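Quick notes on the structure that follows.
Shown here: the complex without one of its protein chains, the others still in place.
By letter and in written order, the chains are A and B; residue numbering begins at 1 in each of them.
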Amino acid sequence: MKKLKGFIVKEFFHIFRDYRTILILFGMPIMQIMLFGFAITNEIKNAKIAVLDHSKDELSRKLVEQISASEYFTLYANLQNVEEMKTAFEEAKIKQAIIIEKGFAENLYKTNQANIQIISDATEPNTANTLSNYTQVVIRNFQQDLNKQQQSGVMQIEAEVQMRYNEKLKGVFLFVPGLITIILMLVSAMMTSISITKEKEMGTMEILLVSPLKPFQLILAKVIPYLLLSFLNACIILILGNYVFGVPVKGNLILLLAESMLFIITALSLGIFISTRTDSQQVALMVSLMGLMLPTIMLSGFIFPIENMPLPLQVISNIIPAKWFIIIVKSIMLKGSSFIYVWKETLILLGFTTLFIGLSVKNFKIRLA
Amino acid sequence: MNNSENRPAVKVNKLTRQFGDFYAVKEITFEVNKGEIFGFLGANGAGKSTAMRMLTGLLAPSSGEATVAGYDVYKEAEKIKKNIGYMSQRFSLYEDLTVLENIKFYGGIYGLSNQQIKQKSEELVEKLNLHEVSKSLLSGLPLGWKQKLAFSVALLHDPEIIFLDEPTGGVDPVTRRQFWKLIYEASDSGITVFVTTHYMDEAEYCNRISMMVAGEIAALGSPNELKKQYGVDSMDEVFVKIARPSN
Partner (left out) sequence: MRKIRFILEKEFRQIFRNRGMLPIIFVMPIVQLLILANAATFDIKNIKIIILDQDHSTFSKRLVSNVNASPYFALQEPSDNTEQAEAALKEEKSDMYVVIPPDFEKDLIKEQNADVQMIINAIDGSKAGLASAYFANLLANFNVEMASSYGLKSNAMLTSNSNSKSIAVTNSNWYNQFLNYKFYMVPGILVLLVTMIGAFLSSMNIVREKEIGTIEQLNVTPIKNYEFIIGKLLPFWLIGLFELGLGLTLAKIFYSIPIEGSLVIIFGFAGIYLLAVLGMGLLISTITETQQQSMFISWFFLVIFILLSGLFTAIENMPEWAQRITLFNPVRYFIEVTRMVMLKGAGFSAVKSQFVVMLTFAFCLNLLAILRYRKTAS
């Protein structure tokens, strides 16, 4: 045990001697969380739109005024003709154009019926869809106001909306758990896989293997420093999330920390597994970065809701450990769930860890035999 | 001027390299004559490698003067590089290339023509008896072979001087002797050899040696001169006397 301790201390020295690694290890996640916490958002604000008003009457002007008053939109231009609109779209100056037919007010007064066309730049389908929905809401309200002025007695069902767990619909609530996950996953897996393959590449692994330490202790010694550092990282991110972005921790903090620890161990064991499969740092790095980056971002539910994906992908998403951790973090932090709500996810993470370690031990034995 | 037969191959005057307060090399002065085997001896950390790195243009000197093959190390580093060969204690060929591919690559970047590369490759394989392994990856070859190959590759472009930084580190005595045979052959063909080592028996193979202690040259001369000067029988004893004067 004493030997093991000495070894762990040596690993710590290795990490701390290089100030650049330390800077990277702590500075970068902090910078990333700060940057993305503010910058990544699905909330649509000030989307640039243009209006092609063929009518230019009192009502159409009022409608345009109401649309541009919405915080969702910024009126980029009043267009004169369709050609101008096409150019604006092609040069990506606007996201949406609203065309008001000729004689808009006249039609409304005479026939009770008028037409508006919404044209969206659907190269970004999500934005297109959301913007057109928002515009329709504004138009509907406009229409209701018109009708209210002259009559009473239309049936009206009013909806009272409660936004649960995130009253102000802050994007940060969704992204902080995701960012914690991605940073922990990539940093932990990459750091272990590379530090072990480096010893292999340099040939120092063989020297260590003939030392009185058992291979298991050896790996432990390599991993423990990263475990502690990653855990510290997780704490820093949680604190920032809470104080800077107001993301609450409604549930039990100890539970949250314990689950983070478990997830870090999962990621570390994945790193160990990668390192038992290859001798070269390059391969280890490419697998843990190229192999993990996009799938973790895209299939974990971080940005794209898993339930909207086609079924095969929903199945595949189950093998992404990050998916389960994001569920756990969201439940504990935002919903205040207790362990009975997340035991299934916890068990799955434990299963992944056991699997990675088991496979690593197997690979390791084959190599030695 | 550079082709003058009389100028020394290497001329060093008060060359110094500082890292902060620490003098890795302090005001060393010496000359290496054409065609001789000049040994640079000293314990680990005595400043041998630092001195050599300055002469090969890998490290900028802090002060002092030096010319290599008649070129100034400050202003004409790139010209020096055309005229020297270098082989370091760290193995310097590509493990994931074959013997022939390594030769081709280094020949190519020294500007040899395809004809020359082909001819040199054949000569080299013949000389080192690498017929059977010429198309295998270097990673599979014994260290001794690799080092001999690295030495020969460093001579591909017929340099005027070859710098060897602890070339025989980590190989067995038999291989070391074979390696020195190669060095002698190179020397016989007129190439100046500048070699650092901490094996004192290798010092006996040199025409002249300089002993470095703590960044300074403590002794300079032929092995016999030095032995006579210190009144001992072997270079080992010379080294002990110089390095630890109190003993």
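The rule is short, and it goes like this: a residue touches a chain if its C-beta (ideal position, glycine included) is under 8 Å from a C-beta of that chain, and two chains touch if they have at least 3 such contacts.
None of these values were measured; they are calculated from a predicted model.
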Identified contact with the non-displayed chain, of A:218, A:299, A:322 or A:357: A:299
Touch criterion as defined above, residue of A:55, A:120, A:181 or A:276 at the omitted chain: A:120
Chain not shown: contacting residue from A:220, A:255, A:316 or A:359: A:316
Hidden partner chain, residues of chain B it touches: 53, 56-60, 77-78, 81-82, 84, 86-88, 90-97, 101, 104-111, 137, 163
Absent-chain interface as seen on chain A, which is shown: 18, 20-21, 24, 28, 31-32, 35-36, 38-48, 89-92, 95, 108-109, 112-130, 132-137, 139-140, 142-143, 146-147, 150-171, 173-174, 182, 186, 190-191, 194-195, 198, 278, 280-283, 285-287, 289-291, 293-295, 297-299, 303-305, 307-310, 312-313, 316-317, 327, 330-331, 334-335, 337, 341
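Basically, only the chains that are shown with their structure count from here on.
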Approximate Å spacing (C-alpha centroids) for the pair chain A, chain B: 57
